[in-house]
Structure formats: C-alpha cells, structure tokens
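Sending over a structure as structure tokens; questions will come in a sec.
Incomplete set of chains, arranged as in the complex.
Labels A and B are assigned to the chains in the order they are written; within every chain, residues are numbered from 1.
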C-alpha cells in the first residue's frame, strides 16, 4: 500500500474509534498523519468522523495548501501544520471534542494541571506518576492562522511542552510519533480530564 | 429505490444510531423525512426505535393524515408536520429523549442558552462560536395539536428561530435539510446540553 493510502486507512480507523468513544460529535474533530518532511494526510472538511471513507482523506503541505485543489481540508488544518512544523517528533495529530475536555476548557482558566495519575506516563519524558503536567488552554478563534500564532508565542515561552492542548469550548489537540501512540495518548489524556472533572463534582 | 423506500432506510438507520447513543429509551422518539411538497415518511406508533424495520415507516400528508388508513403514525406526528409546514428548508426531523435534554428541560425555565461552544456551528447562520442560541423549552401537553399551536405562537414572536426545541420532561426536536445533517445537528445539540448539565454540577 502506498504511504498515502496507509495514512488514510489509519485516519478512517481512528475516526471509528473516536466515534465509539463519543469524542467526535456532529462533524467535529479532525485527524492527520505526516507523510514526509513536507506533506501530511488530513481529513477533508465537514464529514462525520465516525463514517469516513479513505476518499475523505487528502494531502496538504506544511502550509496547508492542498495537492488536489478540488478538495477542501478541515478548517483547522493550520493547527495540524503548526504542530508538524514545530515538533519533528510529531507523526500523527488528533483533535476531538469530549464532554470533559469541553467543560474543563471553559472553567479552567489558562491551563489544566494533571498530577498524580499513573497515566501521566503517556506523556513523553515523564518516567513517573509523581510528575505533573500543565496542559495549556488557549482561547477559541475562528481565525485559525491567528490562533496558531498565539500557540507559537505560548510555546516560545514554555520549557517542556506537553504534546497536547485544549481550546476553550472547542476540544483537545494531541500528537505523537505515530497514530497508535496518538490514540493511546488521547485516551490517556481524556481519562485524566474526566477524573479531574469528576473530582470537581464531589462533595 | 423509490423515494419512500430511501426515506424508510434512512429512518431505520437513524433509529439504530440514536439507540446506540441512548436517546430513544423504551418506545420514545420519532423520526421523519420530507418526501415532497405535501408528504412525509414518519415512524409508526409504539415501536422501539432501535429495532425498526422499513415496515415501521409510513406516509402522511402535512396535516398528519395517513395514506394507508390501516396504519397509525407516531402520536406526535403533528409536531413533525408543524415543522415542515413552517420551515421550507426542513427535510428531516428527529425527536429523542436524552438524560441531558430531559433534566435540563425540567429545570431550565423557558429556554436553555448555549454560548461559547464551537459546536454552535451545527446551527445555520452562526458562523462563529461567539454567537449564542436560546433554545426554547415548551410545556408538555398530551394535546399535540394544542402544543403545536403554542409553538407557532412562540415562533411568531421570535426573530431567528433555532432549528430545535425542548419539551418539558419530553425530549428534543431537531430538524435540518436532510437526515445526515439532522443527525449531526442532534449530536451537536445533545453534546452542548450535556456540557451545560455537567457545568451545573461542578463546584
């Protein structure tokens, strides 16, 4: 199978999985896989991610320009490009909306602190659960290029950058070296966010 | 496939999906698709919507009169008719009961405000998450014709009318140009309602 087809198959399967987990309601969510130094495979705009076919995956370059000008990629393609451009280790990017990430992104302020969870080990460079991660929460913006510039400025000021962030009222982004690892990282992140949310509703 | 059969297949598939999502408990819920200017396909009365067959879909006119007098359509058929009569863009209507829409409809007063969610884009004419939607909540009534008259009076007094509403203790109605879009809109709406509900249980 060609690289593009392999990527498309992975993206379709990721959509099925995230739909089963309830994290791509309506037409929310978008996914990508890096193909080579200059190109990525990414979901087209507007489809339900639980019912993708490989025809719903297209190729863009790192500036988000489509190889096939007849196709339109996800509105947030530039956020995928921003990740691949900055993080050479990023091989796959997932974006989804869960109840937990949406609610927390609206009430958390500038970051969500994850501390004391064994599942923190899904993040790179954290050999122990005693570490803690401050997951950035950035404001939502319909101007995606401007939102990416804001993310770059934020990342410039950070030391260790966790491989994920939340957008207010607008879901999470997670990346990893490959798609299976990105899916595992998203599951781990969402699990911890759900724990944080449920801890906040205890009396 | 004839138009009626296509509509029946879409309605059966919608039932499977909404059952998997938990939004058609017992024999709750009903669905319809507009066939032409004067007729719609709608679920018959009393079946579990997760286990429909195409025989459980029948044709009525815009006054709710059955083509086949031997069949009885959903008790709330007139609410479907009320939507198709007023909104020419409506091509499919979904009604379901979720925990979130039921609980919120009982505690919310006359409307539920949805604001700041990226998923607000599932509603037409809202290009940005900065918009806000006041989803009407109407009292329940076993006299469906009277409930529809109340809805018409409510809509007469509104400016932009969102393509959905809640009935107290009795689920949500959502419509869209076609069935895939109606399903996406219901998923988006239910997602936001669940967020509202969980935000209300935080401390």
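Please note the rule applied: a contact is a pair of C-beta atoms (placed from the backbone, for glycine too) under 8 Å apart; a residue touches a chain by one contact, two chains touch by 3 or more.
Owing to the predicted nature of the structure, the values given are computational and were not obtained by experimental measurement.
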{"item": "Overall number of sequence copies in the complex as this file defines it, 2 displayed", "value": "4"}
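Following the convention adopted for this analysis, only the chains that are shown with their structure count from here on.
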{"item": "Fitted rotation between chain A and its twin chain B in degrees, CA, nearest 5", "value": "90"}
{"item": "Whole-Å gap separating chain A and chain B, where each centre is the average of the chain's CA atoms", "value": "31"}
{"item": "Residues on chain A engaged by chain B in the complex (per definition of touch)", "value": "25-28, 48, 97, 99, 102-103, 106-107, 140, 142, 167-171, 197, 200-201, 203"}
{"item": "Residues on chain B engaged by chain A in the complex (per definition of touch)", "value": "116-119, 122, 127-130, 180, 183-185, 187-188, 190-191, 194-195, 198-199, 201-203"}
